[in-house]
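Only one protein chain is missing from this complex, and each of the others stays in its spot.
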């Protein structure tokens, strides 16, 4: 019988997670919760997702907009086995109190919440097995997910002696039209940035230091990685092959003409096989590697809107023991979301 | 029997036209022609579109990239009833010489070519009937299509005495990462801009003057329209209803939260029902109308990448008399492309 | 004896007004008031401007930063004949209560406040004479100033029958790094926009309708003007000459290579003759005019940060009757600020 899933919060992440849940053979989307009417609420209804009202805005605003609703968040929580919390940063902490009132309800939180909110922070490639049967799991944030995935490869193949990453962050999501800067670069004065410690919630012994700047783009983050490995790869092609041969990574060849993040997202639009024109894989470039003994450098681009979506699905499978290991969970997730086999 | 269609040029417009042709019950996509390998060529092949090589680059570059091809542009032209030319601006003029060598081949050109290249310039709402059976048709450009559609409504309902439009142009398409400006506004010193005369290739007597500026965005154009109608609408709601009730227009309500072009394209991504996250309809806003006697003002946003796509499909139908009138052609086009019924 | 001037509010406008006041032979800058320490406060002190503390933040924050202050806003108000209020929009209304407590204190407000705050709205070319001796004057906002200046020419030379202006607004000032959009165009759903009515606080009978959109740039606004004049100009050169021959207008020739607002501001940087690299004049282009009988079209660019600065100076002169007419006030202002003679 399918695990019944609710999605609380229907913004950038929540709407994508809902689309992904709806495509899984072993999960059932019982509903999504939203605080206010918007075109996204109307789209949810058109897609057939039962829509519940979170917060106190009441049904009037939805009624005025002609959007049918199915009840309150509390109603929704009563009908599901697990809630995936996709509320804005820090709101998940408040929501956790609601979830705790129902003893049989499991919950997944996003990376905007502190690690302490859950029993374990999750990244499918890294620690699927450790999260089996847990009741509270936190899927790490977009940049952390991207780094943890890359760490899974580097650690297992060659070991990581030291890793410096510069994170060039998008300043806003495409539809966040109130946020800037329009022209300028803003250093993040929290050095090292929170991403390194956040990856260590998954790999506690990883020697990773991260520094971040914010730039005026909406499409993707880019990571510039300088890594000293424990053992030297044979050649740069061995490096490429390791990434190319692992789920959740996509490498572009030079002839494909993908000069940067604009072309990556154009590629996603061209593919047309997922629920949305997203790029849920870490993006790397054949040309974007450098090898010098044990020291390597590589770029990766991270689609902040979608990279955590397959991770949320895999987290549900781990928590309900729906697949025997990460590979078999990821295989289902990737096939249903149209990711590269 | 399905009309056999070739698409020559597989860039922003060509790839969308190919996707659209492939979805039509009465058309058959026999192939697309491209000059160089790229991720888009690979995507075409994955979608099952026979790929032909345009130009002299030869098969070597495609072979090196491992992309199978089906022959030359000339081979493709020999297998189709009509070619839709989607080559870059001005290249269509050269291509026309190739097409002219085949007496039974019909051809459609895009708005980047001069009107003289074809027997008639085309806009489905405006002059479908006049293009029936023609051999050379030109689908007008994105801004012209948007204006011609709006003209079709205003002319037929109230008449147009005088129309001033300011066209705020996107500086580059999303994947054109080499074009600027990054920060600034560039007036177009061709006053009036070419758009007004171009609309008059369809409505010769329309008193429309257009002026254009270029701004640093990639998503959509916006038109600011100031129109003096021949007769006064009853009220602003009558205006809205006229647009709302016509194919190829989409009006957003205030509660939908669509503040501008970023949210329009987000809406397109959310819909997820067409071949791509496009917006082939003129976009207007309930709040974006003003009425003062016979004078009206309204905004419309135009998705430069896709608005001409359904027009190309309808143009084929007109040229091969596949539908008795515009409405019946548009009904098929819109249903297959997932546009609003 | 010089009129003693205080500037309350030391942001984008206030710091420029202070620099301008300090350059006038007949005015004395007795001080500026600011709420918080910042590099701008430190720069004010380095320039020798006595710095007073506005608001309740107290002296501690300034002391911690090592910035010497000269007292409170109230102290400053006690030492001046006129205060130029450059506080953020709507704060001027609160400040007015403070000013009203001192019977001999005159005050100038900016265009972010409602017209009712003052006895008269001011634009030097338009109504200098009407503001002589007044106690409360409001300098209209940047776009309104730009339109009022152009109106002064068009009305006096040919008369204005009807004027439609589309205002393409910069989304943020250069140093406002928190504001967007980064990529997109946002229509302003207040149609007509407030600019038209605001110009009518100066020219009550002007038939001007304005519509606005916001675009992702920080440099300047651009106005697209479509005007029906009462009488036809002889030719387009007569039009150009009228603007070229009037103070506070700058026309660029085609050979100068000024393609748009980026080059205008580059020009301002190159000039290096004012207190800052500003462009206090309306900017027009020789190529940016079109004439068709009585109907004209023209572009103008408006530097939102500085265009009102000379107007504030002239307003003081009018209020204290320091110059017999607009021309003689403007001549002093323009010479001291390095504007074109």
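The letters A, B and C name the chains in turn, as written, and every chain counts its residues from 1.
One rule holds for everything that comes next: contacts are C-beta pairs under 8 Å (C-beta built on N, C-alpha and C of every residue); 3 or more make two chains touch, one makes a residue touch a chain.
Here the structure is a predicted model, which means the values were calculated and not measured.
Under the touch definition stated at the start, the shown chains contacted by the missing one in the entire complex are A, B, C. Among A:184, A:197, A:257 or A:272, only A:184 touches the chain left out of the display. The residue touching the chain not shown here, chosen from A:146, A:262, A:277 or A:310, is A:262.
When the whole complex is considered, the residue among B:174, B:260 or B:288 that touches the unshown chain is B:174. When you scan A:142, A:222, A:316 or A:330 for touch with the missing chain, the hit is A:222. Mapped onto chain B, the footprint of the missing chain covers residues 171-172, 174, 176-184, 186, 216-218. The chain not shown here touches chain A at positions 164, 166, 168, 181, 183-187, 189, 191-192, 209, 211, 213-220, 222, 224, 226, 259-262, 285, 287-290, 297, 299, 301. Interface residues of chain C with the unshown chain, by the touch rule above, are 15, 19, 37-40, 42-43, 61, 64-65, 174-177, 182-183, 218, 252-253, 255-260, 262-263, 265-267, 269-272, 275-277.
Everything that follows uses one rule, which is that only the chains that are shown with their structure count from here on.
With centres defined as mean CA coordinates, chain C is found 42 Å away from chain B.
Centre-to-centre, using mean CA coordinates, chain A is 35 Å away from chain B.
Centre-to-centre, using mean CA coordinates, chain A is 47 Å away from chain C. In chain A, the residues that touch at least two other chains are 174, 176-177, 182-183, 218.
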